[in-house]
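Apart from one protein chain that is not included, each protein chain of the complex appears where it belongs.
When the chains are written out, they are named A, B and C in that same order, and each has its own residue count from 1.
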Amino acid sequence: MAIRVQREDFDVGTEIAALTDENPRIGGVTSFTGLVRDMTEGAQTSAMTLEHYPGMTEKMLAAIDAEAHDRWPLEASLIIHRYGRLEAGDRIVLVIAASPHRDDAFEACRFLIDWLKTRAPFWKLEESLNGSSRWVEAKEADDDAAARWNANDGNKRAG
Amino acid sequence: MAIRVQREDFDVGTEIAALTDENPRIGGVTSFTGLVRDMTEGAQTSAMTLEHYPGMTEKMLAAIDAEAHDRWPLEASLIIHRYGRLEAGDRIVLVIAASPHRDDAFEACRFLIDWLKTRAPFWKLEESLNGSSRWVEAKEADDDAAARWNANDGNKRAG
Amino acid sequence: MKILYFAWLRQRTGIGEEEITMPTAVRDVATLIDWLKLRGPNFAEALEDTSAIRVAVNQEFATLDTELSGTEEVALFPPMTGG
Partner (left out) sequence: MKILYFAWLRQRTGIGEEEITMPTAVRDVATLIDWLKLRGPNFAEALEDTSAIRVAVNQEFATLDTELSGTEEVALFPPMTGG
C-alpha cells in the first residue's frame, strides 16, 4: 500500500514497525532486502549506479503492489527501491508483505520481488576495477521467476 | 548460525544489519516476523503466555538452523523466539536467512519457520475475555507445511 | 530420573518437574506412562490419551517404544504450538 523510490538508505526494522504498529490483525510479516553483492571476490569494493525512469517507476511499482493486494489478503505492504550510486553491502531494495497468516505474507513478498525484477524500469551500471563500466544484463532466471506467477493462476484470489 | 530464546523484544532492522554488515557476499536477506494476532475482532486486546522447555528449545532451534545451512548455501541466519506473556501486536518470533541469491534466502527462511512451528517445544496459553485461558491446539496445516520439506528432497543440497 | 510436564500436562498433573526412581518394570516410554497413571486420578486423566502426548527423552523426540535405560530426563507435553 506504499511505494517509495529514493536515493536515501532505509531501515528495515523501522519500516516493518511502521506497517505493523496499530494493526493487530497482522500475524506474519515477510521482508526481503536486496543488497549490492561484492562480485570481485574481496579484492576490491564493487560499486554500481542504478538508473531509473522517474514517473514510470512509481506507476509500475504501484501497479505491482496493487496486484499483490488483489491476489493475497494483505494487511499492509511496502516497496522501497533506491537509485543512484551504491557500493557493495549497500541496501538496494526492500519489499515487505504483512498478512494475518504466514503463507500469504511469504507468497506476496516473493511475488513482489520477482515481479519487480522484470517490470520495474531500473538499470544497473556496474563499475569494474579498471575504471570502466558495463550495463548488467537481464537474467533469464528472473524472467522465469516472474513468469511463474502468470502460469500459477491457482494463486489468484478475489480481492 | 545464531539462535536466541528470550523474554525481551527484538528489533528486526538491528538484527538484519548485524548479520549482513561486513559480509558483501550477501545479495538477499529474507526475514519473517511472527506477531500476536488479535483474535477478539478488536473488542479487546488479546494476550497469551508462551511456555517452553529450556534446554531442549535451544537444542532444537540449533538443529533446525544447522539443517537449513546444510540444505541451502546461506551466509548467515538467525532465529529469535520469545517466551513469557505477550499481547496483541507483540513480536513472538524472528527468522532471518541471508544468501548470495534470493531464492535460497526465501526458501531457507520459509523452511525455518515451518519447521520451528512443529519442532520447537513451545506452547501457547491464550487468555480469553472472561479471565479464563486455554491452550492453543496444534494445527494440522502446520504439520503439513513442515512435512513438505521432508517430501521435497529435491531441495536437499550438499553442505 | 527427572520427569518434566509442560502446558496442560503440567496443569493437569499439578507438577512441572519431579525426580523419580523408576521401578524395574518400566522399560520404555509406554510402560513409564502406564506406571505414572497409577499415581492418582489427575495423572490417570492427564495421561489417558497418549495420541495427544508428545515425548522427549534426554531432550530428543521419542516414541512410546523408546527404551529408557540410562535416561536422565523424560518430558511429556502436548503437540507444540510455537512460532
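Throughout what follows, contacts are C-beta pairs under 8 Å (C-beta built on N, C-alpha and C of every residue); 3 or more make two chains touch, one makes a residue touch a chain.
Everything numeric here is computed off the predicted structure, so don't read it as measured data.
Every visible chain touched by the undisplayed chain in the complete complex is listed here: A. Within the set A:V12, A:V93 or A:C109, the residue that contacts the chain not displayed is A:V93.
Considering A:R7, A:R119 or A:R148, the position touching the chain not shown turns out to be A:R119 (whole complex). What chain A contributes to its contact with the hidden chain is residues 34, 50-53, 55-56, 59, 81, 92-93, 113, 116-125, 135-139, 142.
Convention: only the chains that are shown with their structure count from here on.
Distance from the chain A centre to the chain B centre is 22 Å, each centre being the mean of its Cα atoms.
Computed centre separation for the pair chain B/chain C is 27 angstrom, with centres defined by C-alpha atoms.
Distance between chain centres (mean CA atoms), chain A to chain C: 48 Å.
Contact with two or more other chains is made by residues 34, 113 of chain B.
Residue positions of chain C with contacts to 2 or more other chains are absent.
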